[in-house]
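Every protein chain but one is kept in place in this view of the complex.
And now, chain A:
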Amino acid sequence: MVLLLSACAGDLSALDAAGPNARNVANLWWIMVAGSAAIFVLVGAILCLSFTQPGRHWLSARWLIVGGGLVMPSAVIAALVATSFALGERLLVHAEQAPVRIEATARQWQWEFRYPGSDGALSFNELHIPAGRPVDFTVTSGDVIHSFWIPRLGGKIDAIPGHTNTIRLLAEKPGHYGGICAEFCGEGHAVMRFAVEAHEPQRFTEIVDPLNASGAGQQ
């Protein structure tokens, strides 16, 4: 297991969080893994006991059905739903700083990013964001459905033709992260990746402006 987990350093790993959104989910995941393991062991143990020690009164039918079948799942689910609702609310929180807005448009099989203010600044398959500052992505598609996903920063949102969806992500530190299309979109689905560069805020402004002038990135 240790060996496997050390593999988490890949730049697409949702468990190797680089932002609050992904970190919350990773924490939730580890909590759920622990809880699930406990439930699994418990159910397994009761199942074994039912075989080896049938007829014990502490294994009475009523207890098992009411306790195991009703009370336990209800309690677990109530707790989990509340936790994840709270987490979800937290992901929505309005940050102290005004978020940067970047438009992401997916097409078979390419990502186009359009930057704020400096109208016309574009990049393809290469996304520049400021570190330490929330970014609102407005995501849409020019053809089929795709899905915008930067695993190390947080969850995904679908790019749907005719609709615009928003997701707020934050990269804590400057660095290089992977992005990938998560919704099957035809033959190029596997290669529909993009590179995410998180920069210091001033650097970000510098980068976005020349982009405006030269239209960097491929194409």
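Quick note on the criterion: a residue touches a chain if its C-beta (ideal position, glycine included) is under 8 Å from a C-beta of that chain, and two chains touch if they have at least 3 such contacts; residues count from 1.
By our rule, contacts and distances are computed from a predicted model.
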item: Protein that the absent chain corresponds to, by UniProt name, given "ABC-2 type transport system permease protein", "Monosaccharide ABC transporter membrane protein (CUT2 family)", "cytochrome-c oxidase" or "Glutathione S-transferase family protein"; value: "cytochrome-c oxidase"
item: For chain A, the residues touching the chain missing from this view; value: 4, 7-10, 12-15, 22, 24-25, 28-29, 32, 36, 39-40, 43-44, 46-47, 49-51, 53-56, 59-61, 64-65, 67-70, 72-74, 76-77, 80-81, 83-85, 87-89, 91-92, 108, 143-145, 147, 149, 151, 154-158, 160-163, 165-166, 178, 180-190
